[in-house]
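Structure incoming, see below.
Every protein chain but one is kept in place in this view of the complex.
And then chain A:
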Amino acid sequence: MTSATLPPKTASFAERGAAFVVRWGFIGVTVALIAFFVITEPNFRTVDNVFGMLKFIAPTAIAGLGVMLAITVGGIDLSVGASAGFAVSIAAWTMVIGNQVGAVAIGVVLLGGLLIGGLNAFLIVVARIPDLLATLATSFVIVGLKLLIVDGKSISSQMSLADGSTAPGKFTADYLWLDRGSLGPVPVPVIIFVVITALLWFILERTRWGRALYAVGANAEAARLAGIRVQLYRTIAYMGCGLLASIAGLLLGARIGQGDVSAGNSLLLDAVAVALVGVSVLGIGRPNAWGTALGAILIAVMVTGFTMVGLPYYAQDFGKGIVLLIALLFSFTFSRRRTVVTAGSTTSS
């Protein structure tokens, strides 16, 4: 894991060239795309638009960071979209039907996220269900539970309840501030996004917990023999993922201003894509926080830029797919460090 990134001195020119491309190719593509849009689209380079893009992608990026945590311990979490959608409905329910203030709703949602993460961890770590299957199953359970709680309805202020009365509460200003507020010119979601990225970077790269998480992902057996409490770290990673997914949901809920039952549906694939792109950025070949953030920014740049040049939305999916494919080629095919994936686990040797 800690082997040098630079090729050995005996490497041929071609090998060094390939290593350079692996290390910088992805950032190069991002910078090239940004440069292209900056030159061709005057509206792209406005401060408004830069913050707009970051704000737009913040929930996806945060959910992607959650998936990254699961990948770090050699797993995957397919329930992040469902968890985020659950968060949207629960926040709405707490405020509109429960008539509570935003802070309470936020507390309930974060607790819910930890519980979902805990459930995933229990199924994977204790019940030993493969991660892909366990989180797929929980995502159905979470969506179903959400629909049961809200009677299948989108919760909005002034909605009429089953007994004919009108819902007492509404989305409070302090909650809506999570998405609609800003500190100076910087929107709140962007601040949350950057803080979480920096925090995860610090934990993963600068603390022994981070090294332990990577060790568990690289080789659980070796980690166990080295005295790392493997089960505990895997549990922490899944709970962290649940927590991050619920934070993504909080932002989505504040953006929609309604307990939209379909919220979060489209989040999962983007979040997983972002985390996978993150693995390849900088040729690191392992999940990392800045890479995931950069992957999210790349998606935001593409979606916004392609819209501005007038490419229809369905062509953007194709573009996203190509970028993900190239990222995977960098990770698995061209990289001198071999990135190994076994049934949903990604490690690099």
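We adopt the following convention: contacts are C-beta pairs under 8 Å (C-beta built on N, C-alpha and C of every residue); 3 or more make two chains touch, one makes a residue touch a chain; residues count from 1.
Note that in this section contacts and distances are computed from a predicted model.
Visitor: For the chain not present in this complex, what protein name does its UniProt entry give, out of "Hydrogenase maturation factor", "MrpF/PhaF family protein", "C-type cytochrome" or "Monosaccharide ABC transporter substrate-binding protein, CUT2 family"?
Guide: The chain we cannot see is, by its UniProt record, "Monosaccharide ABC transporter substrate-binding protein, CUT2 family".
Visitor: Check each of A:43, A:99 or A:207 against the chain that is not shown and name the one that touches it.
Guide: Answering carefully, the residue with contact to the hidden chain is A:43.
Visitor: Of the residues in chain A, which ones touch the absent chain?
Guide: For chain A, the residues touching the absent chain are 12, 14-15, 17-18, 21, 25, 29, 32-33, 36, 40, 43, 46, 48-49, 52-53, 55-56, 59, 152-154, 156-157, 171, 180, 252, 255-258, 260, 262-263, 265-266, 304-313, 319, 322-323, 326, 329, 333-334, 336.
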